[in-house]
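All remarks here apply to the structure that follows.
One chain of protein is taken out of this complex; the other chains stay put.
Letters A and B mark the chains as written, and numbering starts fresh at 1 in each.
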Amino acid sequence: MILTLLDFQILAAALFSLGLYGVLARRSAVMVLMAVELMLNAVNINLVAFSAFRPIPVVTGQVIAIFVITVAAAEVALALAVIMRLYRRRGTVNVDEINLMKG
Amino acid sequence: MGLVLFYILGTITIVAALGVVTTRNIVYGALFLLVSLSGVAGLFVVLFAEFLALVQLLIYGGAIIIVILFALMLTRETDFSTATEHRRWPFAALVSLALFGLLAGSAIGDSGKYNTYTRTGFGIEDLGVGLFENWAVPFEVASIILLVALIGAIVIGRSGDDEDNADKTGERGEQ
Partner (left out) sequence: MGIEEAWLIPTYGFIAFGVIALFGRYLPSQGKHLSIIAIVAGFVTFWPVLFDFVHLGVGEHHVPRVWFSAGEFSVGSGMIIDPLTIVMLALVTFVASLVQIYSLGYMRHGHKGHIADDPRIGWYFAVHSLFTAAMLTLILADNLLLLYLAWELVGLCSYLLIGFWWERKAAVNASKKAFITTRVGDVGLLIGILILAADTGTFDISAIIHQVTMGDVSEGKTTLAAFMIFLGAMGKSAQFPLHVWLPDAMEGPTPVSALIHAATMVTAGVFLVARLLPIYEIAESAQMFVAVIGIITALMGATLALVVTDLKRMLAYSTMSHLGFMMLTLGAGGYTAATFHLLMHGLSKAMLFLSAGSIMHSMNEETDMNKMGGLRHRMPITGAAFTIGALSLSGIAPLAAFWSKDEMLLAIKDGLNPVFVGLFLIAVVLSALYMARATYLVFFGPLKPENRAVHESPLLMSLPLVVLAVLSVCAGFIVLPLGGGYEGIGRFLFHGEHGHDFELQPLWTVVSVVLATGGFALGIGLYKSSRSTVDSVRKRFSGVHRTLINRYYMDDIYQWFVDRVVLALGRTVALFDRTIVNDRGVNGTGLAVLGMGKRLRGHVTGLFADYGLVMAAGVTVMVLYIWRRAA
């Protein structure tokens, strides 16, 4: 039995779904952020797998994955800055209580 | 060989991810994340993308997790009595499961086309050439993004502005 693209795809799908659940169901903003990282990684797995499982492999997938990592790093930095701000304002990072847009 | 590695690493990754999204202790969550991301790095090696695996470990494990841990320390909730799950978590689980089903299903459906391929890798020179020739412009843009994020994070994150502490006790300016 050999390793096929399908295996990686299913793995990535599972990781992605787990990440999605974390984004939607977790209460702390930092937890949500971590789940987002999981989703991004799932995407990366997919990309690299696509890049590898070809008769003649291409760099495209890996290059994109590098960019994804880059942007993820930038995004984490900013997100955490916002979270810090939020915490100072409200004393909490509980997403359930951040509802200024209510109504 | 690759198969065995895949299954071991895959399991680790998934289990750790599960831990990230279910644990009550937020610090444990961060640590689980580290494990999961390391698993992903291993998977990259299985896919003959060694450079990327190194980058993954460096960036994620070295930078992002650290920063997250810092943030965790600085935003401790005063009480942990509240639940860690949003009140609508069953729906979230449902949607996630559905999406997983869909994605997996469509992948399986299309798997006939790609079954015959095997994984192959390429040298790091090719990656370098691709990055700096075909993908030079996105590369530059990516560096600008980093710069912007850097400046933005500093601006947003600095303390001492008037708006802080305004809502904490419902009174203006007073502690």
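Keep in mind that, in the parts below, a contact is a pair of C-beta atoms (placed from the backbone, for glycine too) under 8 Å apart; a residue touches a chain by one contact, two chains touch by 3 or more.
Please read all numbers here as calculations on a predicted model, not as lab measurements.
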Chain not shown, its touching partners among those shown: A, B
Of B:8, B:98, B:129 or B:155, the residue in touch with the unshown chain: B:98
Those residues of subunit A which, in the complete complex, touch the missing chain: 20, 23-25, 95-96, 98-103
Residues of subunit B in contact with the chain not shown: 86, 88, 91-92, 95-96, 98-99, 102-103, 105-106, 109
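As a convention for this text, only the chains that are shown with their structure count from here on.
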Centre-of-Cα separation between subunit B and subunit A, whole angstrom: 4
Touch list for subunit B against partner subunit A, complex: 2-3, 6, 10, 13-14, 17-18, 20-21, 26, 29-30, 33, 36-37, 40, 43-44, 46-49, 51-52, 55-56, 59-60, 63-64, 67-68, 70-72, 74-75, 77-78, 82-89, 91-93, 95-97, 99-100, 103-104, 107-108, 111, 114-115, 117-122, 126-127, 129-131, 134-135, 138, 142, 145-146, 148-150, 152-154, 156-157, 159, 163-168
Residue ranges of subunit A in contact with subunit B within the complex: 1-11, 13-22, 24-31, 33-35, 37-38, 41, 44-45, 48-49, 51-55, 57, 59-60, 62-63, 65-67, 69-78, 80-85, 87-96
